[in-house]
Each structure stands twice: as structure tokens, then as C-alpha cells.
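Shown here: the complex without one of its protein chains, the others still in place.
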Amino acid sequence: MQTGNHKLLQVKDLKVYFPINLSVLGKGKKLFIKAVDGVSFDLETGETLGLVGESGCGKSTTARGVLQLYRPTSGQVFFQGKDLCLEKGDALRRMRQSMQMIFQDPYASLDPRMTVKEIIGEPMKVHRVPEKKKERLERVLELMQLVGLNPTDVHRYPHEFSGGQRQRIGVARSLAVRPEFIVCDEPVSALDVSIQAQVINLLEELREKFNLTYLFISHDLSVVKHISHRVAVMYLGIMVELAEKNELFSKPLHPYTQALLSSIPVPDPVFETRRTSIALEGEIPSPIFPPPGCRFHPRCRRKENICSESIPAWKEVAPGHFTACHLV
Amino acid sequence: METTQNMKRPILDVEGLDVKFYLRDGTLNAVRDISFALFPGESLGVVGESGCGKSVTFLSVMRLIPVPPGKIQAATLRFDGTDILKLSEKEMQRIRGNRISMVFQDPMTSLNPVLTIGKQMREVIKLHMKLKDTALEDRCIELLSKVGISEPQMRLRSYPHQLSGGLRQRVMIAIALSCNPTILLADEPTTALDVTIQDQILRLIKSLARDLGAATVLITHNFGAVAGTTDRIMVMYAGKIVETATTPELFKNPLHPYTKGLLKSIPRVDKETQEKLFSIAGAPPDLMRELVKGCAFIARCPIRDDSCYHHLPPFSEKKQGHYVSCWKVF
Partner (left out) sequence: MESNLQEKIIDPVSMRVEGIITPPKRHHWLLDLFIQLVKTKPLGAFGGLLVLGMVLLAILAPVISPFDPDTMHGEKIVAPPSRTFYLGTDALARDLFSRIAYGARVSMTVGLGAVGLSTILSTIIGILSGYFGGRFDTIMQRFVDAIMSFPWLVIMLTIMAILGPGQVNVILALALAGFAGASRVVRSAVLAIKEMDYVMAARAVGCRNTTILIRHILPNVAAPIIVLATLGLGNAILAEASLSFLGFGVPPPASSWGRMLSGDGLNYMLKGPWLAIFPGLAISAGVFGFNMLGDALRDLLDPKLTGGMRLRR
């Protein structure tokens, strides 16, 4: 990993709340879905941070908050020396050249009425990089080859491609204006197993080639383990653990991480029959009313009194290994 | 998990099943002349990627395929000795939900959002078993408890949107098992659920089916899901069965190049990270186009040769209980 200790991205106490309107005229109690409730992490150049968690944990919202696709309620996101949360309008738009996103659904993330040329060319057109139309077409063709698509298909429409190919189009689009940082939001979850490997390999090749930094979001821990350098686990809007990948998978500290890792199905019948997963009691609480103290305590098997009374601090328990739990 | 299938009579006997869809743009050959058997009480995993025909196969067994545009043909399609294709729709309705029941992938859409859970459960039980009032109520409560739902009386009065995905799926399983079916079909039952719930649901299905003595068919694309809960596995590709073996045998000794490739390309948490994932080149074929005469996997197969192109490989037993459809496996 070519890092050189340069911090590309610094996220400090990011919060993304969505208001729920309970009344027509604005009176009455204002409630919020606290989708992301205080997340902090750094990313070094060339690194891939895997962000895992189950549905509703806020991982996608975090990524979109970082990219300012949802404007955060509070917090700071330092990128290229500026706080993105304070940038607006044209200045923010210009910064988007350096930060891009690959979406999950290959069927919904491409405008069905645009050709591949227009889709991949759109970022270039918006930022006028390269200036000339002919150069842009050349670059589109170059990108198509890079991601493994046949350049002669450049005038086709998305529905003429398979799911895996459409995802490649999405990857090509994200590379069009040479970004430094790419958010991959579940990029392979909607693909067939035999195609997933192809796209994962592609993402890794591109990472090496262009020294890209990825924020890789997935609920599939096997994929995350393969592609990431470090892994962060989220639950109900906060980060519960962050560590270097092998460290996290071999020595998970937070009870939620332990439960999560214990339930991953492995294609090995001997392993499977012996595996006992840690069952989580109860249901995921509502993000409007998170439990007091440690959010996870109602479902934790090892909870103690202090867990419902005070919020555990985010501590570095071992070198590079962070977690928020009273019992660690 | 013993399989004494050699001695028992199959509860589901399928031979030469062929399902086509006549669409405006062409004919879709979803299932192409497959044969297999399901034995009483066994747990069969059916694995394959999208478009391989795994769902269509079992929807055809339940005759839930719309005909037209679909067309189901089979030399033999017997459930417990009865010819499914010869039954009238009314007779078929007596089997569905009662003797063969199905759990679907998305618990959000398989439950009716405007009816309470209790109403939907009672509807199924009333249809097939002659229970009323308190007996009916008791049965519902009993079923909900069996699937691990706490406070069943309260849940009966809830609406689907008030329950989480995992709970809804448990309700679906309860409904599916309510009339003590002989076969339980589960079509991607955990794909839409979180991984911490997936495990619980799969084990639940396994234990409940075992208690009832019901045979289970677990249809999925996830090898991890079938590894721990099935006795036998059937791998499908492009409308055909390419390999069948007992679960331990399939994982230890996969023979078909597709199975091998697929197993190799799955990233593993239990192993050291490799540099690069193995991947099978190409993509699954479009079943609407003209299919090659031979093996449908040739476009992506690392060991193909001429005979593979011209002749469809037979589905034959290479080892005890281990069947493969490939010319190059001996």
C-alpha cells in the first residue's frame, strides 16, 4: 500500500439527521432519524477503508454525507485542505472532480436514455476536462478499454448490457475526471457471484494503477476482507470498531463485531456444522430513539449496568485498533 | 445427516422437465430438460446464479408459472406418486400451502400490508385444515412460538410493517409450515436479510423441517448458506443441472469446471487473503438467443474442446452419488 502517511480525508464527528415532519405548519415536536450520529475516521492516500454494518447502520449515509450528497447536519470533512461541509455551489462542484462514487444498483445508476458515451462523458462535460469534444471521445474509449468493455459499444444504451457490464460502465464513469478518492457503495452486491470476482479484481487493478483511495461499503464481510486495508464496523449510526483488517477479523473486540463475524456463512460444510453464531437478542432499535448509553447494550449478551448509563468512549485499545465499549 | 436415498422412494420425481416462455421478443428456454429426485426428509440445496433456472424449476413444480406465456413439459413430474401436470387447478390449490409450501425471498412483498399477521395465517390454515375459533387461534400461537417469535398473541394483531425483516420471514416460515407440508421450498429466504439474522433463519428452517419430517429445498446463489444446512447440493447453470453430490463431497471434490470456478472465486473470511481473486471469464448466457448444441458453459470453460461444442454432455454418475454433466470429467 503506497501511503506515505498523507491524510487524504479527515472526517470529524459527522452527523446526518433527517427530519420527520409531524405537523403541516411546522409546529409540534421535531423528530429526527439519526442516520449518522457522530462518526470520525481518517483515510490515507492509497488506502482502502472497508465500512461494514447491517441495514440501517448508516454506512451508505455516511459515505453520501462525506461526499456532500446529503448535506451533513454537523461535523467536518477535510479534503484537499478544505472543509467540504462549508463549501457550496461552484466551489463544491469543482471539488467533485477529485471525489467520485460507484453505485450499487447497475440498473438504476445509469440513465436509461443516455448512451454509454454520454454517461461516461458526462463528468468530463460538466468539468470541461478535456476541453475538446474529440479528446473527450478518445478518453471515453480509453476508459471503456480500461474497464474491460468493448469500445465499439460506445453508442449503445444501458439496457443492452448485462449487469456486470453496466457496473463497469459505472466504474468507467467514476474514473473519467481522474479522481483521487472514490466511494464504492456496495459495488458488487447486486452482481452474480461469478461476476463479483471480476469486478473486484478490476477495482483492485485500478487502485494499483492510479493510486486510488477507496471507501468501500459493503454488508458482505468476505468481500470487504479481501479488498480493504482497514475495516470499520458501524451500528445504528455510530462506529463501534476500527482496525487493520487482519487484526479485526482475528481479534474482534466489540461484542457486535464478534456477533457479526460469527454469523458469516462460509462455503465449507465442516466449518459450518461446527460454527456457532452469537445470537443477538431483540431487534434493531429505531434510529429516532437510540438507546441511552451504549447503543448496542439492549442486544448485548455481556451488558452491565454501566452500559445503559454512559456512552462508551472511542479509545485506541491496541495500536491502530479502536473501539467504543465499556467492557474492553 | 444420513441419506439412504437408494432405498427410499422419492417424494418428488422429475424427469425431462422443460420450461419455456414464449415472449414477444423470442422464446426463453428457462429450464432445459432436467431430471432430479427429492427424497422424503432430505434437505436439498439448489445453487446457481441469476438466470440458471433454479427458481423456475420449483415454481413449475408448484405450477405457479403463468401458462401462457410459459409452457411446462415433463416426461415425469410426480409428487408422492401423483402426476402434477395432470391435476386440475382446484386439485393443485389443495396441494399448495398444504402439502408443498413455499417461502419467498422478500418478506416485504410476500405479506399483504393491509391485513394483520393473524388474518393471513388464519386464511391459510382455514383453507386446508378444518380448524375454527379457539383451536385456530391456538394453532397460530403455537406456530409463532415455534418459529421463535415472542409475545405471539400481540404479534397476531400486528401488521407486517410493524415487524422487522427477520420477524416477517419467520412469520412466512410459520405460514409455510402451518399445515405440516411434505415439502418446504425456500427461494432465497435469507438474501434480503442481514447476515446476523440469516444464520438464525437458516437454522430455524432446518430444525423445524427436521421436526416435521419435511423435505426442504433451499434455492440460493450463496454457497455459504447451503454448506451448513443441506444434505445434497444441485448446481445449475443456463437451465441445466451441471453437478449433484452430497454436500461434503461437493465442497471437498467439485468436478464440474463451473462449480470449481465458482467455489474458487468466492472470497473467504476463513482463509488468508489472496492477491487476486480467481474469476470465471465472461458472463452467463442469454437464454433467449439460439443456444449452442453442446454444453452451455463452453464460452467460459477453461478445459473445453470440440466435442463440448457439438454434443450435450450426459448427466452421469462419476462417483457414488456424485453426478456431473461434463465431457471432460472422468
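Going in written order, the chains are labelled A and B, and every chain counts its residues from 1.
Following the convention adopted for this analysis, contacts are C-beta pairs under 8 Å (C-beta built on N, C-alpha and C of every residue); 3 or more make two chains touch, one makes a residue touch a chain.
Predicted model, so just to flag it, every value in this text is computed and none were measured.
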Chains in view that touch the one left out, judged over the entire complex
A
Of A:Val11, A:Met101 or A:Ile238, which one is in contact with the hidden chain?
A:Met101
Among the options A:His155, A:Lys209 or A:Arg301, the absent chain makes contact with A:His155
Can you tell me which of A:Lys15, A:His127 or A:His219 touches the chain that was removed from the display?
A:His127
Name every residue on chain A in touch with the hidden partner chain.
24, 64, 67, 69, 93-94, 96-97, 100-101, 103-105, 107-114, 122-123, 126-127, 134, 137-138, 141-142, 145, 151-152, 154-157, 159-160, 170, 173
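Just so we're on the same page, only the chains that are shown with their structure count from here on.
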Measuring from the mean C-alpha position of chain A to the mean C-alpha position of chain B, what distance in angstrom results?
32
Quick one: which bits of chain B touch chain A in the complex? Just the residue numbers, please.
49-50, 164-167, 194-196, 198-200, 202, 221-225, 227-229, 247-248, 251, 261-263, 265-270, 273-274, 276-281, 283-284, 300
Complex contacts: residues of chain A adjacent to chain B
54-55, 162-165, 192-198, 200-201, 204, 219, 221-223, 225-226, 245-246, 249, 259-261, 263-273, 275, 277, 279-280, 283-284
